[in-house]
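Part of the complex only, each chain left as placed.
Note that the chains take the letters A and B in the order they are written out, and that residue 1 is the start of every chain.
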Amino acid sequence: MNQSDRVQDLLDRRDIEDVILRYCRGIDRMDRSLIRSCYHHDATDHHGSFSGTVDEFLDWVFGLLARYTHSQHFVGNVLIEVEGDVAVAETYGIAFHRSEEDKPYLNLMTGFRYLDRFERREDGWRIATRTAVTEWSRVDDLAGRWETPEGLLTGRRDRGDALYALLSGLHEED
Amino acid sequence: MNQSDRVQDLLDRRDIEDVILRYCRGIDRMDRSLIRSCYHHDATDHHGSFSGTVDEFLDWVFGLLARYTHSQHFVGNVLIEVEGDVAVAETYGIAFHRSEEDKPYLNLMTGFRYLDRFERREDGWRIATRTAVTEWSRVDDLAGRWETPEGLLTGRRDRGDALYALLSGLHEED
């Protein structure tokens, strides 16, 4: 690749990684339209016991998310290969789920990989198909393990999260 | 954005992400001046039960860090939006704290987010305000859980850490 192609590759990969990170933000803040914008209109998702269209996926995942009080979809290794208008992205993740209910299956950590086919179309790079692969899962008994921090600012799943005040300050200055 | 603006956006975001990573290195190696250099002179930090200026923050956080024998501030998702000379960065993290003392509260994992307002001034991109949001916290009983590896190279919080020999080799070659 020459220098200019390599810069374009960097820009494409940055766009793709941003989609992956916005997806996580959308899940953890329960922002359905943000998640939806990460996928093409005809995208499919294969996720644990679920397989179907992205709109079916959204119904399914919001049903699951409602069982928890918090989630954090923490991603690390994002390895992307771009070929023209198609790309493959492998993303390593750990999801932390918490509930106020003292039930082990509502308080778990899961290691996973997202295997995504991205396509660049008129509305840019978005997910065409996603497959989530589970690597491991850990369910813990709770007594004395998880603590709800007192007196600390904690994350929220609505527009009251501190993120939104910060972002709205950014855009006011335009 | 045209290509040249998009490249500038990449460079800005790289600079901002570097500041976030240098902050983590500074905390984990207990390098006060490195942490200080991540903030503008008049920056503020809102961090757990603490809220104040960056210099007050440094006093507070070094008091906390002294209670542990190791820390690792592991960050993943870094989602940055730049608007001119202001940027908002949301960073997901997990902090691991370890002590040789067999006390649960000195051996904990915490999931958090850093919500940063960055500003570009004469000395470049630095944090203007930071808010740390706690997502979850886990305190474990210790027996048979944490191990101090024997015969392995372990991290240090002073210039004896293996990082510094490697970095000094890099700069000698200039």
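Following the convention adopted for this analysis, a residue touches a chain if its C-beta (ideal position, glycine included) is under 8 Å from a C-beta of that chain, and two chains touch if they have at least 3 such contacts.
Not measured: the values here are computed from a predicted model.
Just want to confirm the stoichiometry: 2 copies shown, so how many copies does the whole thing hold?
Altogether, the complex is made of 3 copies.
We adopt the following convention: only the chains that are shown with their structure count from here on.
If you fit chain A onto chain B using only Cα atoms, how far does it have to rotate, to the nearest 5°?
120
Hey, how far is the Cα centre of chain A from the one of chain B, in Å?
Taking the average C-alpha coordinate of chain A and of chain B, the gap between them is 22 Å.
Can you check the complex and tell me which residues of chain A touch chain B?
Answer in residue numbers: 7, 10-11, 14, 18, 21-22, 24-25, 70, 72-76, 96, 98, 144-149, 151-155, 161-163, 166-167, 169-171, 173-174.
Residue numbers of chain B touching chain A in their complex, please.
Residues 3, 6-7, 10, 13, 46, 48-49, 76-79, 81, 83-84, 86-88, 90, 92, 94, 104, 111, 113, 115, 117, 131-141 of chain B touch chain A in their complex.
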